[in-house]
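One protein chain omitted, others in place.
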Amino acid sequence: MVDFLIKIAVIALYTTIAMLVGILFMGIGRKIVARVHNRVGPPVYQGFIDIAKLLTKKTNISHGWIYDLALLFSLTGIILTILFLPIGGVKLLGTEGDAFLVLYLLAIPALGFALGAGASGNPNAAIGVMRALVMMLSYELPFVITMIALMIYYDTSSIAQIVELQRARWAIMIPPFMLAAAVADMALQGMLMEAPFDIPTAPHEIASGPMAEFGGKHLGSLMLYKAGTIVAYTTLFVDLFLGGGVVMHDGSILSYIVNFAVWFLLILLIFTLSLLINASFPRFRIEQAFKFYWKYEALLAFISLIWVYLMVIS
Amino acid sequence: MLELIFTALLVASFVTLFVKNGRVAAVISLIASLLPVAAIIDWGNEFGLKIFSFGLEKSMDFPIAGITMHFSVTALAWFFGVMIFFLIPPIMLFSYSFFEKNRGFFPFMLFLITAVFGILLASDFLTLFFFWELMAASSFILVYMGRDRKAIISYLSFSVLSAVLILTGIALIYSQNGTLLFSNVAFSADEVTVSAIILMIAGFAVKSALMPLHAWAPFVYSKADEPFVAFLSGGLSKMGYYGMFLMLFALPGAKILQQYFDSTVATYILALIGAISAFIGTLLAFMEDDLRKLLAYSSIAQLGYIAVGFGIGSSLAITGALFQAFNHAFFKSVLFLAAGAVAYRTGKWKISELGGVAYKMPFTFMAALFSIFALAAIPITSGFAAKWLLYEAAVSNKYIFITPIMLIASVGAFLYSFRILYGVFLGENRHDDIKEAPLPMVAGMFLLVMPLIIFLIFPGYMLDMMHSALVNAGIGTVSHTNYVISTGMASYNTIAVVVGMMIAMIPAFLIYVLRKHRNIDFKDNFLAGEPYEIYGHISMHAANNFYKPIEDVLMPYLRRGATSFYMALYNAMGRVSKTVRRIYTGLSQDYAIYVAVFLLIIMGWLIW
Partner (left out) sequence: MVMHPVLMIAIPLLSAFIMPLIKKAHRYFAFSILLLNTALSILLFAKVYNEGALYETIAGFSPPVGIYLAVDNLSALLAFLINIFATINFLTSRQDFRFSMLYLLGVAGATGIVLTGDIFNMFVFFEITAVASYALVASKKDRKATEGAIKYMILGSVGSVFMLVGIAIIYSQLKSLNLYDIAARISSMDTKMMWLSFSFLLTGIGVEAELFPLNGWVPDAYEGAESNISSFLSFGPSKASIYAIARLLIIFSMSRTYELALYLGIVTLLVGELAAFTQKNTKRMLAYSSIGQMGLILIAFSLMDKTSYAIPAAFFIIVSHASAKSALFLLSDKDGFGDMSSKYAGLAGVLSLIGMPPLAGFWGKWYLLMGVADEKIWAVAAIIIFSAVIEAIYFARYLYKNMEGKESSRNSIPAAVMVSISIVMGILPILYNMAGGVLNA
């Protein structure tokens, strides 16, 4: 019983820390982009300020219960996803569900947005969600191909297991996975909705897309969601290709701290990479994004898959 | 007592032929349709679902017209029976309100139920075929009542194709074995048996709308009465898979194919076809504006998954396939019934003409929403467990081409799910004057949603039900407890997901509750400052041509598909036919010359 409670406490702790890291990253992100643009930019703790402001607003507008579902689904979905991802080697609930589960859990927020945008009545929101879904279809193809490559190589579909098996050598060190990692990184760019793939929330085009009608606490929870996605996606990438940031394996308190630090640095690295791309590129159109992912990315991903397959069966 | 059930069903169908009032006919049909359900529950004692028993016998021999029909219940038949017969009472309940006058729906549905009962119980090929044709005939008449030319022609021709393929297969098996009883047929890996197996699988695949034999489905699903289409898509398509399971696993067809071709290429092709059906079906689905055609393509796609499972052939795969079949039966029926309810109230089919229905028909919306969750395999529904098993199977057998296609098809399902949700139910409310669907309709839909809920938390129960069927077929079972499924590669714990969800909901819930919000009117929107009233009625429903960008990219590739192939074939036959008709010139001197020439030719042929 005590073990169980400790487990719950650890899970809650790590989840909260992950969300806080996410909010921090939002601020860091704005700072970096600003520096690239030769601006000063807001302080790194800006994310906290924004969310606090939004959550404490007095007037909050809602379009009905279906609209509120967006709030519910998105936040629930992303936290649920984080629960199943190994963070810094700590498995949380990772043994009870595998990569496929995570993949589908990532879709719950999209569904929530779909409902919320639909209920909001703003056609821009609907268009935004349409583009978000099309983008999801686009980047999923190369991404799942690389995931399958990993699964075949490590003969497991559990992310926790994949992290374990990268003890000796990170996946990215293996030649076919270098290619796969590059592909997955581009997919990550789409997942994070950073330029050139910030199509669904294009501020200038469709009035922020799904978020057009969100304000007050709804917008606050949405920003929390965004924070969560940053952490979740980059952690997924790090877990799959960079060993999850696990460098010490002896199970001591020190190892937890060290693993956490390495994990933090790695996701910061990945996030910075995506930000740099964000700062330098304009936006794609949705059909360009689709073609990009399905033609070039998918082809490269497929090459890496075949490569891995040949490696495995020989 | 078994023959009583058959007789009762037949009597009921004859009676309803002459009943004009739709309500009375519905009640009669509802009562009649409970009989197979009772039988299933009774047999459940044997096969894993102990509720109660009244001692119904499990086999019967029925001599008629010089031949004997053999019936017996197998675990497999029982499982499919659970899938299919529990669909019917809710559908009948729904039809109570849907049909005011009995236009012929009820008698032929009852024939159909009798036919399905017969197919599942058949234990020899002739009986199987007999009832298969009865099913085809009754469903054809139901399609005929839909009064659409393309639907009628395509359905009859594909049904006949299916029938002839199966019949030829049966004839071949008979010539090899001299018997038609399932228990006595012995397969050996020779040319005749293999051709028979392939022919029969192809014949069954027509019914299950597997590409490329699917061309009839979009036409038929969109032009027949919804309750019938719900059963057609939810129930009858599974019969094709029942036949395939019989041929491949209950009788050792899969092993024979592997032996004969010395590799797994034949079953791999089946899996590939299933994956392609799933993929292309999904792509075609989200481009459709007609709600029923969208659901038709979606059916083709979801049914493709079952073929993938059968093609892969491992215990994981088949378990997943059967689970998917079960889920599909229920969620697809609900979706078609919901479409029917919406049409009943609004009279519209096209998504671009609907919108905002959820505000007036909340219960229909909820039922449809839950079914869409199951369709999209959201992890809190049972739909996920099925797909998960299939993915696990595909990856552990290292099918590198099929797995990504399956996954993408599932992602694509989100696209058309959203189109349905937004285009029909959400968005701007264009139909202010409609009311919620009548109570029987709503009750029917909710009854159908229930199994999806039950199995979401306890997938283990589903696997228990399949247990006997799989064991009898010599396939292993997947290790599971009530709520955890484990495979060689990973495990899936539903309780963990549910508990996790509870935990994850806390922050969101807190935010929702701790700060008050006020509801405002739907039309009060951020339109970049432009007041709504000045421009009169601007449509705020962005549902027309919803996926145009991606449609533009994909259409050139999808233009030339199976349907256009069939049209081309049809036109080619037309040209051949016209040429042949020119032989009949209408001039008797020509005909006389033909006679003379014929005489000379055969004389010459015979003498030399």
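Going by the order they are written in, the chains are A and B; count residues from 1 in each one.
Everything that follows uses one rule, which is that a contact is a pair of C-beta atoms (placed from the backbone, for glycine too) under 8 Å apart; a residue touches a chain by one contact, two chains touch by 3 or more.
Everything quoted here is computed from the prediction, not taken from an experiment.
In the full complex, the chain left out of view touches B. Only one of the listed residues, B:L156, B:A343, B:I495 or B:A562, touches the absent chain: B:L156. Of B:F130, B:F204 or B:F384, it is B:F130 that touches the chain left out of the display.
Counting over the whole complex, chain B has residues 64-67, 129-130, 133-134, 136-137, 141, 144, 147, 149, 152-153, 155-157, 159-161, 163-165, 167-168, 171-172, 174-175, 192, 570, 573-574, 576-578, 580-581, 583-586, 588, 590-592, 594-595, 597-599, 602-603, 605-607 touching the chain that is not drawn.
FYI, only the chains that are shown with their structure count from here on.
For this pair, chain A with chain B, the centres built from the Cα atoms lie 36 Å apart. Note for the complex: chain A touches chain B at residues 11-12, 55-57, 59-64, 66, 68, 71-72, 74-77, 79-80, 83-84, 93, 95-101, 103-105, 107-108, 110-111, 114-115, 117-124, 126-127, 129-131, 133-134, 136-137, 140-141, 144-145, 148, 151-152, 155-158, 161, 207, 212-213, 216-218, 220-221, 224, 285-287, 290-291, 305-306, 309, 312-313. Within the complex, the chain B residues that touch chain A are 358-359, 373, 376-379, 384, 387-388, 391-392, 395-396, 398, 400, 403-404, 407-408, 411-412, 414-415, 417-418, 421-422, 425-428, 484, 489-493, 496-497, 500-501, 503-505, 507-509, 511-512, 515-520, 522-523, 525-528, 540-543, 546-547, 549-550, 552-553.
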